[in-house]
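This structure is in structure tokens; I'll ask about it shortly.
Shown here: the complex without one of its protein chains, the others still in place.
Letters A and B mark the chains as written, and numbering starts fresh at 1 in each.
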Amino acid sequence: MEKIEPEEPYDEMADRIKTMIRKMPQIEPPVRLLPAVMEAVKAKSVPLWLRAYRWARSPRSVTFSLLHLVPAMALCALLVCAALFQHGRENRNITLAESGESIPVVLAVDMPDAHSVQVVGSFNNWVPQPCSLNKDNGSTRWTVTLQLQAGRYEYAFLVDGKHMPHPHAEFYQDDGFGNQNTVLALGKEDDI
Amino acid sequence: MSLPDGNASEDDSQLVASILEGDVNAYSTLVLRYQGAIFNLMYRMTDSYEDAGDLAQETFIKAYEQLYRFQRGKKFFPWLYTIGLNHARNFLRHNKRIQWVSLEDCAIDSELDHPGQQEENICAKLDYAQLHEALNQLPLDYREALILRYHEGLSMDEVAEAMTLKLSAAKMRVHRGLAKLRDILERKQNGKDRT
Partner (left out) sequence: MTFRKSFLCLFAFVVAAAVPVEVNAQNDQAGVTHAVRHAVEEARKAGVPDAIINRLLANGYDNGAEAASMANLVGIVGKVKKDDLPLEPFVSKIEEGMAKRIPAASIEQVLNQKKQDYLFTRSVTADYLKKYGLQQQMTPEDLVGIAESLYSGLSRQDLARTVEQAPAGSIFTLKRVISVQASLKRVGFDPKLSDRIISTALEHKFFARQRRGFVRALVEGKRKGVSDEKITEAALSTMQNGGTVAGFCSKIGVSSSDIGL
């Protein structure tokens, strides 16, 4: 539920400053900026097979939830495993280890009562990263998309500032400070 | 030079989809749409036209390379802005031009208790040059929060996203940024009045 902020008394000075910021003239960018960018990106044109590969690997959700998994979520979970745990594929052109490419991971958690959810972890030097709120089909899901190299990571959520490991994940670790972190392992040794 | 309206957001997503399907030329629309905002961000960060141009160019190239990570349905500008801000910070770090201005060092002692007469004077005399100079004196986070909120017209959620902050932290930066800006403008005005 959206928090209703109390109305502030009218402040003419603040209002004037805001208006001036809004109307503040800006410097025109150099004329060469657009052509220079386009020249550079055209040189980086992506071959069709890699575009198809990236499209197939575009972010999927990893969801841990008490809620019953409807077929669409089961499909997401299947797609998650295809993206996250790429083992035993016969005709892959690229392995993650070979290409050094990062693995897209979407962390999702259902928190209908939260006002803000962030993720902190060893993948972002424990700097809080905000999660986006998605309200679909009656569920309130907070998600964040990460691009991670193969490896082992610890993370947790900050729900309204309070530390919380990812519910119903399988692997946890004591952080030494009295909390638990969730362990995420990606790559060839990632799963047991 | 404010950002496009809400419809452009859907348009941005469609453009991204086209680009990912191979229509590279569609990227020029995105560049045209946001080059002003990104270039000015870089200019504020570096105070150099040359560096700002280079950094803006690099930002768009980086964004293109990472376009497949862009989450469909989200707004493009906050995502692009985050890339730009990080790129600028890295540039400043590597070029030993770190803006280590502590937020705590900016004493917020000016809140809302100014005599009405002072406010009238300031309102009457405020011009863009003063505003620009005052903004440059703000800590980076405050300044960018104000620009994103009032110049680019982002919602607070979008400001938080673009700056990779909690919503409460973004609100704090806007609120305190405004208070500090006002404080700077008043001191300038008081200084002028005395001369």
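Throughout what follows, a residue touches a chain if its C-beta (ideal position, glycine included) is under 8 Å from a C-beta of that chain, and two chains touch if they have at least 3 such contacts.
Keep in mind the model is a prediction, meaning the values are calculated, not measured.
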Item to check | Touch criterion as defined above, residue of A:A14, A:A40, A:L148 or A:V183 at the omitted chain | outcome: A:V183
Next on the checklist: Please identify which residue in B:R93, B:H132 or B:R187 touches the non-displayed chain.
Outcome noted: B:R93
Item to check | Interface with the unshown chain - residue positions in chain A | outcome: 62, 69, 73-74, 77-78, 80-81, 85, 87-88, 120, 122, 125-128, 151-152, 154, 163, 170-177, 179, 181, 183, 188-189, 191-192
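Note that in this section only the chains that are shown with their structure count from here on.
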Item to check | Between chain B and chain A, distance of the C-alpha-averaged centres to the nearest whole Å | outcome: 22
Next on the checklist: Applying the document's contact rule, which stretches of chain B touch chain A when the two form their complex?
Outcome noted: 1-2, 20-22, 24-25, 27-28, 31-32, 35-36, 38-40, 43, 49, 53, 56-57, 60-61, 64-65, 68-69, 71, 74, 112, 114, 119, 122-123, 126, 128, 131-132, 135, 146-147, 150-151, 153, 160-161, 164-168, 178, 181-182, 185
Item to check | Touching residues (chain side chain A, partner chain B) in the complex | outcome: 11-14, 16-18, 20-22, 24-30, 32-34, 36-38, 40-42, 44-46, 48, 51, 54-55, 58-59, 104, 115-116, 118, 127-130, 132, 145, 147, 158, 161
